[in-house]
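Note that one protein chain of the assembly has been removed; the remaining protein chains are unaltered in position.
So that you can tell them apart, the chains are marked A and B in the order they are listed, and the count of residues begins at 1 in each.
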Amino acid sequence: MTEKTDITLTVNGRDFAVTVEPRRTLADTIRDDCGQTGTHIGCEHGVCGACTVLLDGEPVRSCLMFAVQAEGREIRTVEGLAADGALSPLQQAFIDNHALQCGFCTPGFLMLATGVLERDPDIGEDELREVLSSNLCRCTGYQNIVKAVKSAAATMKAGR
Amino acid sequence: MKPAPFQYHAPKTVADAVALLAAHAGDDGRILAGGQSLVPTMAFRLARPAHLIDINNVEGLDCIAEAGGRLCIGATVRHAAFHKPVTAGPLGALLSAVVRHIAHYPIRQRGTFCGSLAHADPASEWCCVAAALDAELVARSARGERVIQAAAFFDGAMTTTLAEDELLAEARLPLLPEGTKFGFQEFSRRAGDFAIAMALVAFRVEGGRIADARIGIGGAEPAARRIAKAEAALDGAAPGKDAFAAAADAAAAAMDPMEDVNTSAGYRRDLVRTLVRRALEDAAAA
Partner (left out) sequence: MGASFFGARVVRLEDAALLTGRGRFTDDIRIPGTLHAAFVRSPFAHARIGGIDAAAARAMPGVIGVWTLADLPEELRGKSLLLLLPNPAISQPLMPTVLAGDEARYVGEAVAVVVAETRPLAEDAAAAVIVDWDPLPAASDARDALKPGAPVAHSGTENNIAARFVNAYGDIDAAFVRAAHVVREDILHHRGGGHAMEGRAVLAHHDAEESRTMVWSATQAPHQVKRNLIGLLGWDENEIDVIAPDVGGGFGPKAMFYIEEAIIPLLARTLRRPVKWTEDRREHFLCASQERDQYWNVEAAFDAEGRLLGVRGTMIHDNGAYIPWGIVSPLISSTTVPGPYVLPAYRLETTVALTNKVQVTPVRGAGRPQAVFAMERLMDAGARALGLDAAEIRRRNLIPADLMPYDVGLIFRDGKPVTYDSGDYPRCQAEAEALAGYAGFEARREAARAEGRVIGIGIANYVEGTGLGPFEGATVRIGPSGKIMVASGAAPQGQGHRTTMAQLCAEKFGVGVADIEVVLADTTAIAHGVGTFASRIACNAMPSVHLASIDVRDKAVRVAAHMLEAAEEDIELEGGKAFVRGVPEMALTLGQIAHAVAGTPGYALPPGLDPGLESTHYFSPAAAAYCNGTHIAEVEVDVETGHVTILRYVTGHDAGRLINPLIVDGQVQGGVAHGVGNALFEALHFDAEANPLTTTFADYIIPGACDVPWAETVHIESPSPLNPLGVKGAGEGGTIPAAAAIVSAIEDALKEYGARFPYVPVTPSDIVGAIAAAEA
């Protein structure tokens, strides 16, 4: 149907009842219909990664999925990273290592790295770099992002 | 860049999926699997399918199974499924080695093996694998089922011999015999980018001689294919520098490479030579 359909999206543990056209991407829906504007849209063709969210724990490009495909799945966005106002180790590491400048790509990097570190906190530097090459940043030159993710991985391991 | 409107269908069974495809194929109905190639083209409105038949909820398409000496990969099996070997033999290791070259980690969480084959991008790693290993491709339609050999499946850039009402339901790869050595090399300008060229090689060594050589080249020509002349340069030869160089030269000579603004045909040909040789060296060293 091109008509709008009613779906329920679960974002950061909260249910959002939304009415969307099938063509509406998950990225647009998260931003416009769920009002979670921390997820950014940088290219809408799956290259830049600014729109990366976690779908059932795995990082995906939310611009390359339709919202109707995400019903019943657990979606996590940057708004869900800090628990009770306390920044996650990764968020804190981004501050400490100056891993962001304009901050536009940052939510995508945070979700990418969160998904990967949750799965494999022992990830090696080369593999980590390769994973981080999934997303584009025009400001930082990446070095401080890599440093921040490594530092967060160490913190997360120490806290286990 | 928002996609044009379309009607969305989410069948639960293969029968429903192919029935929907039969009903809408003539009206630009398309299968939506991982969507990692289709959705960007829709965002640019280069593709404007009137109907999308989403197969992600179709039962049974997400399975990987071994049967009859083959690994059967369902239509919704994602690239990420191959990050760890899916089978204990050489094929599992080969697929794991190849998969990390496919785009980027988040893309691999959604994109599918069969979707890659049906999309038939010249730079697709899975197309190269399918061609090199002589995959059998199972097409399902309301009319029935047929099995297409990889060599007869790829029909130029972004083109296959699937009929418009056919769903690529499964790909079957041979479980390579124990002792099969393989090597995969690709070159792209930046990690995760579309490959300029790639080479997948596999062979066994019997009594000091190469047997069952396979050399598949992707990215350089409009469609991936096995290069018989290069394989012939290996079969029966002693593994080593001379045989590898001869095979690499033969592969390069067999190319009719594509050209683009950044990449000359001559460069692609040179690259094929280098990548075949390096892949063979990797295989021998493994």
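Keep this in mind: contacts are C-beta pairs under 8 Å (C-beta built on N, C-alpha and C of every residue); 3 or more make two chains touch, one makes a residue touch a chain.
Everything numeric in this text was worked out from a predicted model, so none of it was measured.
Chemist: Mind listing the subunit B residues that contact the chain we can't see here?
Modeler: Here the touching residues of subunit B are 1-5, 44-45, 187, 189-194, 196, 261-264, 266-267, 270-271, 274-275.
Chemist: If the hidden chain were put back, which residues of subunit A would touch it?
Modeler: On the side of subunit A, residues 21, 23-24, 31, 35-45, 47-48, 50, 77-79, 81-82, 87, 91, 94-96, 98, 100-107, 110, 129-130, 132-133, 135-146 touch the unshown chain.
By definition in this document, only the chains that are shown with their structure count from here on.
Chemist: Any idea how many Å lie between the Cα centroids of subunit A and subunit B?
Modeler: Centre-to-centre distance between subunit A and subunit B: 29 Å.
Chemist: Quick one: in the complex, what on subunit A touches subunit B?
Modeler: 1-2, 5, 21-23, 25, 28, 44-46, 49, 52, 55, 58-61, 63-66, 68-69, 112, 116, 130-131, 133-135
Chemist: Applying the document's contact rule, which stretches of subunit B touch subunit A when the two form their complex?
Modeler: Result: residues 1-8, 10, 35-36, 39-40, 42-44, 52, 54, 56, 80, 100, 104-107, 109-110, 190-192 of subunit B touch subunit A.
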